[in-house]
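The complex is shown incomplete by one protein chain, all other protein chains being positioned as in the whole.
And then subunit A:
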Amino acid sequence: MIEVHNVQKSFNGNPVLKGITCTFETGKCNLLLGGSGTGKSVLLQCIVGLMKPDLGSITFDGLVFTNNKVDIKQEIRRKIGMLFQGSALFDSMTVFENTEFPLKMLTPEMSKEERRDRVEFCLKRVGLENAGTKMPSEISGGMKKRVGIARAIAPNCTYLFCDEPNSGLDPATSIKIDELIYEITHEYKITTVVITHDMNSVVEIGDHIIYLHKGQKLWDGNKDEILNTTVPELKEFIFSSSLVRAAKKVDEETEGGLAAATSDEAINI
């Protein structure tokens, strides 16, 4: 479980995060939802330590990440896997070497054979067992994301962070990526945090959803509750998606009421 307590961050006096308090639960897909520029990426960067919050604390299963103890930070960092928005694969290395890299760096005690087995296992898990020798420039965007996931989970991470895992992908591929993240989360009981503004992902994998608006948390709950929200900003956000609008319309016509439309129906439209 990751606890974020009163995290604030501003750039040149311009507040971006205005005191965010939330928890990300273990074994669940926690979604960070919100419009563009609301500070989702900044919050994620604060959580993984790429940015230092001005105020507030972040705790990983009881270990305080935001104090200045270098060894605790290091211990937490080694349990973090992250999938970047642009995949961030090392472009001088093959797919295999990319996946092997964190193992090489973080677990020097592993033998070469153990590493190879683990890499092969992870690549197989994301469905890329035959792409090991390819360079990142030779594979498609969706494959890059999958390599990114394989690299993130290779060192048995406890926390998985994904910044917009399905941006720039076609709907079919992005559903596959969502499913992969969802399965991995539940299979290994890890704490997953996914940034998204895609309502498809929300109804598909949102075990726990946190809605950010202008640097504040306005709502949290799960995918079944989100369609019944009374928060005006969130309502506006959800129903600006024509897919959900269509779902709502169909729903009303069949007199089911929106409340009955749980995730399954909503995405089948």
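By definition in this document, a contact is a pair of C-beta atoms (placed from the backbone, for glycine too) under 8 Å apart; a residue touches a chain by one contact, two chains touch by 3 or more; residues count from 1.
Basically, contacts and distances are computed from a predicted model.
As a check of understanding, state which of "FAD-linked oxidase", "Ferrous iron transport protein B", "Phosphonate C-P lyase system protein PhnL" or "ABC transporter permease" is the UniProt name of the chain not shown.
Cross-referencing UniProt, the chain left out corresponds to "ABC transporter permease".
Give the residue, chosen from A:Pro15, A:Gly35, A:Gly49 or A:Gly141, that touches the chain omitted from the document.
Residue touching the absent chain, from the options given: A:Gly49.
Among A:Gly86, A:Gly127 or A:Pro171, which one is in touch with the chain left out?
Once the missing chain is taken into account, the touching residue is A:Gly86.
Of the residues A:Gly56, A:Pro102, A:Gly141 or A:Gly221, which one touches the chain left out of the display?
A:Pro102
Would you mind spotting which of A:Lys18, A:Arg78, A:Arg116 or A:Lys134 touches the chain that isn't drawn?
A:Arg78
Counting contacts across the full complex, list the positions on subunit A that touch the omitted chain.
Given the touch definition above, subunit A has residues 48-50, 70, 73-74, 77-78, 80, 82, 84-86, 88-91, 102, 104-106, 108 touching the missing chain.
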